[in-house]
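Step one of this worksheet: look at the structure below.
Of the protein chains in this complex, one is absent; all others appear in place.
Now for chain A:
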Amino acid sequence: MPDSDNVHVLRPAARPTTGEATSPAQGSQAQGPQTQGSQTQGSQTLGPQPQGQQPTSPASGKATGEPVAGAETRPVGPSRTYEALARAQADFPQSELVHFGADKPLTLDAGVTLSPFQIAYQTYGKLNADKSNAILICHALSGDQHAANVHPVTGKTGWWETLIGPGKPIDTNRFFVIASNVLGGCLGTTGPSSINPKTGFPYGLDLPVVTIRDMVRAQAMLIDHLGIDRLLAVVGGSMGGMQVLQWAVSYPERVFAAMPMAAAARHSAQNIAFHEVGRQAVMADPDWRGGRYLLEGTSPRSGLAVARMAAHITYMSDSSLHRKFGRRLQDRDGRTFSFDADFQVESYLRHQGEAFVDRFDANSYLYVTRAMDYFDLAADYGGVLANAFKDTRTRFCLVSFTSDWLFPTADSRAVVHALNAAGASVSFAEIESDKGHDAFLLDEPELTAITRGFLDSAARAVGVA
């Protein structure tokens, strides 16, 4: 539940000084040799930026891997401190990192190539000898690669620890689980807050607009890099589910089993509309500075917070909001006859907005929502979705939730119909839940059982112990 002294979202918080930045939990643990190397190079790139003013400056302290006092606990201080920590992740993620140089450009749907670029990823479990036990996790709009480990910025547990872990349905004792940050993201994979090597400054809006298919192309290069021919499964919810579907269409021979949850084969007009509201909120913030806020030392915090608040409503259901908050007042006996957050639901949303701004880049929000808007699997197949899945041998399991009005059951059913028409092996279950779209991230016993059953069956078929 949110704190009572909620931050006033529409007023930018004071900027922290560099000295307040502390390393997050795991600060000196997750650094692989690749990461170290990149940081050295990255620090040079950062050279032209004025030290002590750029939010990325804490990275220079972290690059050496020096233990910082208080590294074990979540740092306290103004929100901008977290924001600075998050920004540092864009170029120096506390994750495994793979660079693709000039010899491996990424061709984008926009008709241009991106090179060089990098992908930040986490892995859990061990790849077996015949490399048949790899499962790729695709994250949603506001997610990242920290699916099953403590988040380096927020200090919270991984976003999908309900499903991923030892003995869990995505069993890290059996499977080699890979989770990567999407292209356009802000936690280490190249995105608008990454340094553009041509200029030495963050890309901002100079980064080409990317699509779900571009994200998947980049992931395929990561899977190549890991030496894996075929993934046992690709699993993800919401935008992650879009990526799962795109994987199955783009690389059918590389996906044995696909599990898109709470997803759709195309983004609906209503969902594009919601995204546009969010983007307009960001762009209407004077601190957005035409996307150049990183260069100008500002941050469109209120705009991004409003975008997140609006979006967060769409992730829940009316009944879950009612159950959680009803019309209850926030730590007060009566109405204040002001525009303060009288209601708990207001306070909660403000908290959600504020917390999101601490860890997410505003331009990334524009890019990633745009990628979802552009998603329409059937478009390349004459509008006939079944043709996208022609001759597929991938086995599918789709899941939807009764109270999800953002990606309603009908969207999943449309994919099921197309898969049936293509003669694919497909399971589909609608799970009763009042938790709305976010249900796929929550502890839902039926989701757990279905995920376990589907992946166990796939593992049996492939011969994974």
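Rule of thumb we're sticking to: a contact is a pair of C-beta atoms (placed from the backbone, for glycine too) under 8 Å apart; a residue touches a chain by one contact, two chains touch by 3 or more; residues count from 1.
Heads up, the rule we're going with is that contacts and distances are computed from a predicted model.
Its record in UniProt calls the unshown chain "Methionine biosynthesis protein MetW", which is the match among "Helix-turn-helix transcriptional regulator", "Methionine biosynthesis protein MetW", "ATP-binding cassette domain-containing protein" or "Carbon-monoxide dehydrogenase medium subunit". The hidden chain makes contact, of the residues A:321, A:388, A:416 or A:464, with A:416. Shown as candidates are A:215, A:228, A:397 or A:439; the residue that touches the absent chain is A:397. Mapped onto chain A, contacts with the missing chain fall at residues 395, 397, 413, 416-417, 420-421, 423, 425-432, 446, 449-450, 452-454, 456-457, 460.
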